[in-house]
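A single protein chain has been removed from this complex, and every other one stays in its place.
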Amino acid sequence: MSSLDNPTSTLPIGPVHVALEEPMYFRLDVEGETVRGVELTAGHVHRGMEALALRRTLFQNIVLTERVCSLCSNSHPFTYCMAVENLAGIPVPERALYLRVMAEEIKRVSSHLFNLAVLAHIIGFKSLFMHVMEVREIMQDVKETLYGNRMDLAANCIGGVKYDMDAELTRFLLSSLDRVEGAVRKIAKIYGSDVMILRRTRGVGLFGREDARGLAVVGPVARGSGLPLDVRREAPYAAYPRLSFEVVTEQDGDVHSRAMVRMREMEVSIDILRQCARDLPAGPLSVLLPEIPAGEALARSEAPRGELVYYLRTDGTETPNRLKWRVPSYMNWDALGVMMKDCKVSDIPLIVNSIDPCISCTER
Amino acid sequence: MFGFLKILAANVAKGPSTDPFPFVESPAPKRFRGKVRLNPALCVGCAICRHVCAGGAIHIAGRPDGSGYDFTLWHNTCALCGLCGHYCPTGAISMSSDWHSAHPQTEKYDWCERHFVPFLACEGCGEHIRPLPSALTGRIYADNDVDEAHLARLCPQCRQLETALHLGRNGHEDHKRA
Amino acid sequence: MKTTSGPDPRLLHGLETLSLKGGFHWTEDRTGNRFYWFRLDASEGLTRAAELLAAFEARMCTVTAYDPAREHGRTRHEIAYHFACAGTMVTVTVPLFEGTRSVPSITPHFRNADWNEREFMELYGINVVGHPNPRRLFLDETLDRGIMNRVIPVSVLMSGASSTDLWERILGGRGAEAETPGAGETEERA
Amino acid sequence: MKKLIATLSARSPWLYRINAGSCNGCDVELLTTACIPRYDVERLGCKYCGSPRHADIVLITGPLTARVKDKVLRVWDEIPEPKVTVAVGICPVSGGVFRGGYSIEGPLDKYLPIDINVPGCPPRPQAIIEGVIKARDVWRARIGG
Partner (left out) sequence: MNDILPALFHMLVFPGGLFAVAAGLLLKGLDRRVEARLQRRVGPPLLQPVFDLIKLAGKETLIPATANRAAFLTAPLIGFTGMAVCAALIPVSGAYSGLAGMGDMLVLFYLLPLPAIALMVGGSASSSPFGALGFSREMCLMLAYEIPLLAVLLAVAMRVGAAVGGGAELSLSAVAAHQIAHGQFIADPVMWPAFIAYLLFLPGTMGVPPFDVPEAETEIIEGPLLEYSGPALGFFHLTSALKSVVVLGLGVAMFFPAPVPGGAFVNVLWFLCKCAGLMLVSLTVVKSATGRFRVDQAFTFYLRYPAPLALASLILVWQGA
């Protein structure tokens, strides 16, 4: 409607742009306010981490992988450690398996809260953004109290975990979970009924089930399009085989349904955390390490953004021969092409945020 | 919108949730991983901390005169991962809950944890060595009735010799008793 | 708890026939998840393997190129294609002979192989025949193609992150550079 | 008079953040610090702005990767003088765990005059506030207060 001037023009977004948490460059062909073509240039956060990993010892790589991305920062060392353990056949103690799941789910809740908060930020709903971020602060406090850092938990080590829970910390965790759960329910109600949110997110960034299958998307993007993909269910690891949880899906495949998947997943995660706190077995936190033999191994996990794959290849020395990881966002970027087709300029940040893209993960 | 007004009203009623930090100190929780600290009395210079440090923050160098070694940890490249403390065999390295890290650029290279750890002369052969901390000797010789304090002040060779002799003596006595 | 029962035996059999002699085995993690590993005869087999995997609705997870030996002066590559198929992982490895620097693209069968292939093109300097969009992906133009092929000398492996230049500034003349004291080392390693 | 103006001006430090290839950790913590009620930098007069041209204090995260370098330097140039630069996290200060990578151009002080460092991985929001306050003092001194 505002295409008063020339029919198409070029609009650059990024690499340094407020709506993008991270640098990514989009070149849009726009016709008034309507997007006709998208071309993206990546690589601004490419730090050459896979080359660095070959120069670090197997221990140093725990820390290095944690810095792939700080929003899913627990999933990386966790899956990396699983790859080492799969390779060397290290039996991780039962207690450690539960503690690992706890760290993972705590991160998932705060990661999803962050994504939902940014959604509100993008549509200019500042108060809601702040409200959700304040709820996230409860989880940040949990992380800071349990693990000593608000982003990078440093919970994992090869063969187990580095930290323990005691009665007092468990009490603290459970009471925090109660607070978060109450707040999340209220937030879910707002996201599900607020006129402003519904008008901005319903029917925007449509991504159908067939597209989801064809582009092999993962995580909440796939589940928002009705595909029940979840590594925790498909190939259970750590303590997940002993926990009961639901794989959340939504059918509409728009920005709103991806948001609602995350919303409902938080409640599932809170439930998993309660189960872990209840069933936490006694025992050691980690095992003594054997020599790491030469070989290759894979490990998979469900990070907050979807399936995460680690491939490790060793040659009997202290440094890996190859360490490669495929992050969930890597699979989801292509989906943007489908979602952004003929969308409005105002909806671009919203659509980009709806795949919860992690650029630092993708580019390493 | 109207649902959200309720939250706004509740917000006003609850009052600000702002941390009064710059005006009042904000303590970190007990487990907080802040600046790394070294207790030089416990450090034996094994350098496992340097080995596992992904940021390359730790530097350990002996003095040319053999009087001891310098331990330097540069906070500006420390990722606060805590692996050094986790793998430290004597518990010499720990994470403090000190999170104050802002400093002007002029202090960039001085933002360090520095310690000089002296060597002592071995009570056996006189060579410069780092005595074993009591925490460690206590653990190693928990089941033996040896003079731990003396053993701690021996170089590895003399200590080996001494323990062998000791075991030999005891073993001999046991044998005699039997 | 597992909802899936593993890949179709016909797929496994088909991949096995494409493999080198003895180039097939499987491993299992502690939870009982299986990983199938195939080593292909030659890179031509890749296209047929991809066809087969696509027919059995495998999902391409990722592709890893690597240099198995990391020897000085020689580069030899292997490319491992990782697929998820009915809840298990199937890895198809294509060894490239020394001097061979190209593989066929599998994008006709797996749309999402695009980025993966561009990535090993730029990082390892391997050519992909038939790639629809062979631009650089992440690597800046100022950096050489095939940057991962640079052999890393073993001496810098251990603490690659520290440079002497930097430490001279930090130490600021305190304590001259000397080697790590040996004291204690032997005990702690034991 | 000049001193008074400087003192009053220093009560309005507007923040701008640049991501020079960060892993998100510091970046998210910056967003948290700059925008949420718990830390409320607005009570210090700070405002978080979207355009570099409105900024007084620029907070940079990340180790400065090869591809982002020119863009970061260009954006930094667009910030009107007088300005103060703060490096947040260990990456811009020293390269952190990424130091020595083939794609890392940092540390940042090779290219930009840094005033304040706030190391940490990531630093606590309170530490970032402390950095902003120190930066504000630098800024006040720079405009003559």
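Order of writing sets the chain letters: A, B, C and D. Residues in each chain are counted from 1.
The criterion applied here is as follows: a residue touches a chain if its C-beta (ideal position, glycine included) is under 8 Å from a C-beta of that chain, and two chains touch if they have at least 3 such contacts.
Everything numeric here is computed off the predicted structure, so don't read it as measured data.
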{"item": "Visible contact partners (per top-of-document touch definition) of the missing chain", "value": "A, B, D"}
{"item": "Hidden-chain contact residue, picked from the options A:126, A:189 or A:202", "value": "A:126"}
{"item": "Those residues of chain B which, in the complete complex, touch the missing chain", "value": "1, 4-5, 8, 11-12, 14-18"}
{"item": "Residues from chain D at the interface with the omitted partner, ascending", "value": "5, 8-12, 14, 37, 40, 42-43, 45, 47, 49-51, 53-54, 56, 78, 80-82, 143"}
{"item": "Contacts of chain A with the absent chain, listed as residue ranges", "value": "1-5, 9-12, 17-19, 32-33, 120-128, 130-131, 134, 196-197, 199-200, 344-349"}
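As a convention for this text, only the chains that are shown with their structure count from here on.
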{"item": "Most distant chain from chain D, judged by the mean position of its C-alpha atoms", "value": "C"}
{"item": "Comparison of C-D and B-C by number of C-beta pairs in contact, larger one", "value": "B-C"}
{"item": "Distance from chain C to chain B - Cα centre to Cα centre, in angstrom", "value": "37"}
{"item": "Averaged-CA centre spacing for the pair chain D and chain A, given as whole angstrom", "value": "26"}
{"item": "Residues of chain A whose C-beta touches two or more other chains", "value": "43, 46, 48, 51-52, 55-57, 63-64, 67, 134, 149, 152"}
{"item": "Contacts with two or more other chains, residues of chain D listed in rising order", "value": "37-38, 65-67, 94, 96-97, 99-100, 102-103, 121, 124"}
{"item": "Arrangement of touching chains [line / ring / star / complete / other]", "value": "complete"}
{"item": "In the complex, chain D residues that touch chain A", "value": "18-29, 31-32, 35-38, 50, 52, 62-63, 65-68, 71-72, 75, 96-98, 100-104, 121-122, 124-125"}
{"item": "Of all residues in chain C, those that touch chain B in their complex", "value": "158-162, 167, 169-172, 174-181, 183-189"}
{"item": "Contact footprint of chain B on chain A as seen in their complex", "value": "56-57, 59-64, 66-67, 127-128, 131, 134, 141, 144-149, 152, 154, 157, 162-163, 186, 189-190, 193-196"}
